[in-house]
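Mind looking over this structure? Questions follow.
Here's a slice of the assembly, chains where they normally sit.
Chain lettering (A and B) follows the sequence in which the chains are written, and residue indices restart at 1 in each chain.
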Amino acid sequence: MDLAFTPEEQDFRAEVREWVRSHLPSEIAHKVHNALRLTREDMQGWAKILGKKGWLGYGWPQEFGGPGWNAVQKHLFEEECALAGAPRIVPFGPVMVAPVIMAFGTPEQQERFLPGIASGEVWWSQGYSEPGAGSDLASLKTRAERVGDKYIVNGQKTWTTLGQHGDWMFNLVRTSSEGKPQTGISFLLLDMKSPGVTVRPIKLLDGECEVNEVFFDNVEVPADQLIGEENKGWTYAKHLLAHERTNIADVNRAKRELERLKRIARTEGVWDDLRFRDQIALLEVDIVALEMLVLRVLSAEKSGKNPLDIAGLLKIRGSEIQQRYTELMMLAAGPFSLPFVQEAMDAGWQGDFPGGVVANAPLAASYFNMRKTTIYGGSNEVQRNIVAQTVLG
Amino acid sequence: MDFDFSDGQQQLREAVRRWVDRGYGFERRRSIAAAGGFDRSAWNELAELGLTALTVPEAHGGLGQGAVDAMVTLEELGRGIVLEPLAQAFIAARVLADCAPEAVQADWLSRIASGEALVVLAHQERRARYRLDVCDTQATATPEGHALKGAKSLVPAGDEADAFLVPVLLDGKIALFLVERKAPGVGTQGYGTADGSRAAELRLDGAPATLLTQEGLAALELAVDVGIAATCAYAVGAMEQTLALTVDYMNQRKQFGVPIASFQALRHRVADMKMQLELARSMSYYASLKLGEPPAERRRALSRAKVQLGQSMRFIGQQSVQLHGGIGVTDEYAGSHYFKALTQLEMCFGDTLHHLGEVSARMEETAGVFA
């Protein structure tokens, strides 16, 4: 048992750090470090830089052109990206749909779709949730009817994150209403520029449009965009979920944001207020404990020994911590977090921010935005159901 | 010991509620927020209902009602998260009536009562955070009276107000002044805030001002305590509506073939929300009923109340969003605006940790409402 990374791992980290720091555009890092708005160009720009290096699909095996890193290497890569202020990789292409295409797609599908994902050229979106199917995803109603060599898709998806930028979309659609709800679901890839696709951004409580409704009105989808077998989509989706990894805890970002919180606390004069400082200290303990939890999972993945039943805890705890640091940042600034000046959340804004510190501009909006983290990707209530099941049977 | 509302208070509540339901629906609120967060015609409607006059002494054209009437009113405005800061009228009425020279009272109180004059407290300074005894704005004597120099932040509806109550250092001690917005040397920069209401930065550069009292800190403490009680009452209304929206949604929304209201873990969360609401309501009553006590007891009581309300607002706001799921974080849905309002209210007049510090510092051997 050893806390330290091996010399090889430390070399790997140094190499990644060097590369990231020299290739990440400083304007983008500045935005990330200050929670300023990222444009589509920022996000895709960084994705393409990674793509050129072959690191956008950083979790991919070598046979599909990935670097073939192990769990620890992937973690170190994520950590170096987070600490350097890189935007989070939009996961829908490289992290979510790609492993499904690799595992269940035909060679033709692999050849057709994986290069655009690996290079960052094609922006993918996720079509899972529906207005009536959130935590109860299996009750989804969007229908795909097979007509000749096409599927005709009708229905609606919602909470499609960044779907306004999407080129392609992977969808769970209902192809049969027989048997259990799970059995009639298929996994379909869909060109978002197809006639009959309408994307309607949903404005969220922070004033931003991060998610969308996507409507399908007789959208024709060639049958060769079906992954695997008809009515087996639920299995593929579960495979995908099983591959969402430790990064779900987002502990690397939490470490970066804890440092930001401390900077804010100093600026706002509460760093030396014992009462407020205790809140930061508690959060610091929470983050260290979360990091140890993540490292234990990584170690078990790396060695293949001692399988652990704790991966289910990572999303719960990680999301609570995300909410907590945004809350403390807002509370640190107190009244000076309250002015809502949307332009001030853009980099380079030159106005006078009320109270005088423009770094406070995004604090309330970030707090509002982070309420989503305990809801999406399987609400924390659903996660607790799952944990309880593993403990109680 | 009696917590019944009088018939007059019940009628007042119903009148305000009717106006909120019919006159200040969610769409009107949304358009006011989009237009900047303060609507003079809505303010005038509050005045027509007699609400700006509610706590102004009868001698000055007001209705001479007390803190409980103000509380009832604000509970109902909170239920509709009305953006216009009626609490400021209650603060101004009390502070002017208690602390200002008779001539100033005669000059301003009737205009406050009629709704003609919006007078707001402008006390927030950058360096002070929630402390009331930290002040950098300065007053100097002039032939005509005094001139002020400095800046205040987050003044409610500051660029729409007619005058400001401003705590200022005079000879090294905090005094309270009244400054008219249209006076020379007064500048404002307005903006919307997180909950959709309006505030402004106030710059004073040699602005002429009327001295209200040299005991400015005591007056400011009184103003803030009236503000805390108002915040508590408004928050109770907002929380009550938040819980009602949540309950409605949980009974409608189905997952796994049943209403989500049938899941025990969520039901217990609702029980905890109800607990927090009723503890908050109890302490809101306490806050308003303690406003007439001597300063030391009043201040301790109001800090206790704000600690409870702060905890309740955060819990109810956050849990409401969580129990709604995705819909709870959309701008379209009213619930998210209640959550934002509750978030902002926690930081009004001192947040939970600040007032916990006040309670701790003022703690004595005994405790309890009657001890």
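Everything below uses one rule, namely that contacts are C-beta pairs under 8 Å (C-beta built on N, C-alpha and C of every residue); 3 or more make two chains touch, one makes a residue touch a chain.
Predicted, not measured: the structure shown is a model, and the values here were computed from it.
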Formula for the whole complex, using the labels of the chains displayed
A x2, B x2
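Please note the rule applied: only the chains that are shown with their structure count from here on.
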How many Å are there between the centre of subunit A and the centre of subunit B, using C-alpha atoms for each centre?
39
Contact footprint of subunit A on subunit B as seen in their complex
124, 126-127, 129-130, 153-154, 189, 191-196, 199, 201, 254-257, 263, 265-266, 318, 321-322, 325-326, 328-332, 336-337, 339-340, 343-344, 347-348, 351, 353, 356-357
Please give the residue numbers of subunit A that touch subunit B in the complex, ascending.
129, 132, 134-136, 139, 158-159, 202-205, 207, 211, 268-270, 275-276, 279, 330-331, 334-341, 352, 354-356, 364-365, 367-369, 371-372, 374-376, 379-381, 384
